[in-house]
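Pasting a structure below so you can have a look.
Only one protein chain is missing; all other protein chains are in place.
Here is subunit A:
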Amino acid sequence: MVREATNTLQKSVLWDWLTTVDHKKLAVLYLISGTLFFLKAGLMAVFMRIQLMFPMNDFLSGQTFNEFITMHGTIMLFLAATPLLFAFMNYIVPLQIGARDVAFPFVNALGFWLFFFGGLLVSLSWFFGGAPDAGWTSYVPLASRDYGGLGIDFYVLGLQVSGIGTLVSGINFIVTIINMRAPGMTMMRMPLFCWTTLVTSILIVFAFTPLAAGLALLMLDRMFDGMFFIPGEGGNVVIWQHIFWIFGHPEVYILVLPAFGMISEIIPTFSKKRLFGYTAMVFATLIIGFLGFMVWMHHMFTVGIGPIANSVFAIATMIIGIPTGIKIFNWLFTMWGGKLTFNTAMLCASSFVPTFVLGGVTGVMLAMAPVDHLYHDTYFVVAHFHYIILGGIVLGLIGATFYWYPKMFGHKLNETLGKIMFWMFYVGFHLTFFVQHILGLIGMPRRVYTYLEDQGMDTMNMISTIGAFVMSAAIILLVINIVYSAMKSPREGGDPWDGRTLEWATPTPVPEYNFAQTPQVRSLDPLFYEKIHGDGTMKPAEPIGDIHMPNGSIYPFTISLGLFIAGFGFIMLNMENAIISPWIVIAVGGIITFGSMALHSVKEDHGYHISKETVEQMEKEVGTNG
């Protein structure tokens, strides 16, 4: 079955992207779909801010507003932040550990398509009677069959499908990082981005499983007359909150840890210094990951679990501040004594530090359980988690985009546009969210579609909305920058930033096999080590030879498509007049999914080899181009 590499041009471009199992192409798919979801949810946020611009505004009705808050939160966390982080994890981690691909390329593709079709299923709700409207947390009973509309079914099924995708991708990253490291790349020589990816992936495995279980229970409640969360029938609504937050709190760390990793890559590169306190950083990451599972109840301080439980979880939450503080100071001391270059990536990464501290201190304040009875479910909380998510995750993502863009697309993004974008975003962000702290304290609950006049909230809401406009303009500028740079920016070589880690040792564009010869790693920051102690190139750990590559496959796409169809079928069970029997739709979806799985299992596929001659030829071409 081993065959020579065929000319990929024989297949159509579309087919190539649908069947690809290459981690770099999947990363680009993640990046594009994540960006589209991000823009969609961002637009919803702008609409919500317009609604809240004036007291008793009637731009959106209460129902529509609730659908917007729900979709904004759900999309941003599950369908925008996660895939955008996955994009960089997919592209960069195999390169940073000196691997040719992830451990299971097929599973990698499956993860992407499941996420994509799950997201599509959630989005379909707009065309079938309205989006989910019970908040991204979908608290029962508001989300149970008596009070929640059809939108909740799309939420349940869509997140179930996309959650499986996230789960298998997490498993894939764990195996990749444990097993696929290049010779000499010990665990304690791994770049911090790989460490945070590893911890995040472990969190995904432990956090997305309870979510899947919780969503399954809610599905049984909604579609098959279950009673898990129906208080009148002996169910308990608080159980849902526990299950949700056992997932939901680690989810925050799932998102923020990779952002920490990105910052830990960008700051050393542009400070020209190695990361300060690498070991402490690694252990801080592990401790944050571990403690992340111990604190879910701080989202439920007002639920009435009792003073003892509240106190225990309050103190556990405060303790998370310590490893986070360790990280903050280590970043500061990485920059201390360095030679800092402030381009857009570094602006994002360095301003991340004080911004994240502001989000962190409000986090500690929120951890004080008795005082949280004031903050809980007010705009103070909204301000807090946007400081973490926008000031932390999104700044990290924008920084990472500017930093790794030349590796991914062969050219840099325009720096002038980038810096203008950064300052607009930064100012707009603080304008939007700082006043929201105060709004919460003067009595504005979160998730309100309007507020009355004369409560002293008018001016601050106006400021907040103006900030949101400025921030949107910044994001538009980023999109313009991407288009502009694609046309105008000069091609870059493999190492445009004077990088320190292995991904900069590959040529640009990165060949599909990444490394012609697996590199021998001799230190932390391996490329920097070779620049100081060697000739600036990685020493090979193996002779040049045939490279074994996996074949593309359409099955990840069809398996996911089948689940999408079946999921829609389940939702049809709750539709009042479905055109055809839902069971037929479920059966069709099931046949596609399980049929694809069966075919994939039966069909022998050993992949193919790129011959030694071809590799040598390609390397020579890269050498002349780069």
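To be clear about the criterion, contacts are C-beta pairs under 8 Å (C-beta built on N, C-alpha and C of every residue); 3 or more make two chains touch, one makes a residue touch a chain; residues count from 1.
The definition used in the following text is that contacts and distances are computed from a predicted model.
The subunit not displayed here is recorded in UniProt as "Cytochrome c oxidase subunit 2", chosen from "Dipeptide transport system permease protein DppC", "Cytochrome c oxidase subunit 2", "ATP-binding cassette domain-containing protein" or "histidine kinase".
Between the chain not shown and the residues A:15, A:126 or A:147, the one that touches is A:147. Touch with the chain omitted from the figure is made, among A:32, A:178, A:213 or A:315, by A:315.
If you put the hidden chain back, the residue from A:90, A:350 or A:489 that touches it is A:350.
Residue A:236 is the one among A:19, A:236 or A:520 that touches the chain missing from this view. Considering the complete assembly, subunit A touches the hidden chain via residues 61-63, 66, 69, 133-135, 139, 141-142, 147, 231-232, 235-238, 271-274, 276-280, 302-304, 306-307, 310-311, 314-315, 318-319, 321-322, 325-326, 328-330, 332-333, 335-342, 350, 353-354, 357-358, 361, 364-365, 367-374, 376-378, 438, 441-443, 445-452, 454-456, 459-460, 532.
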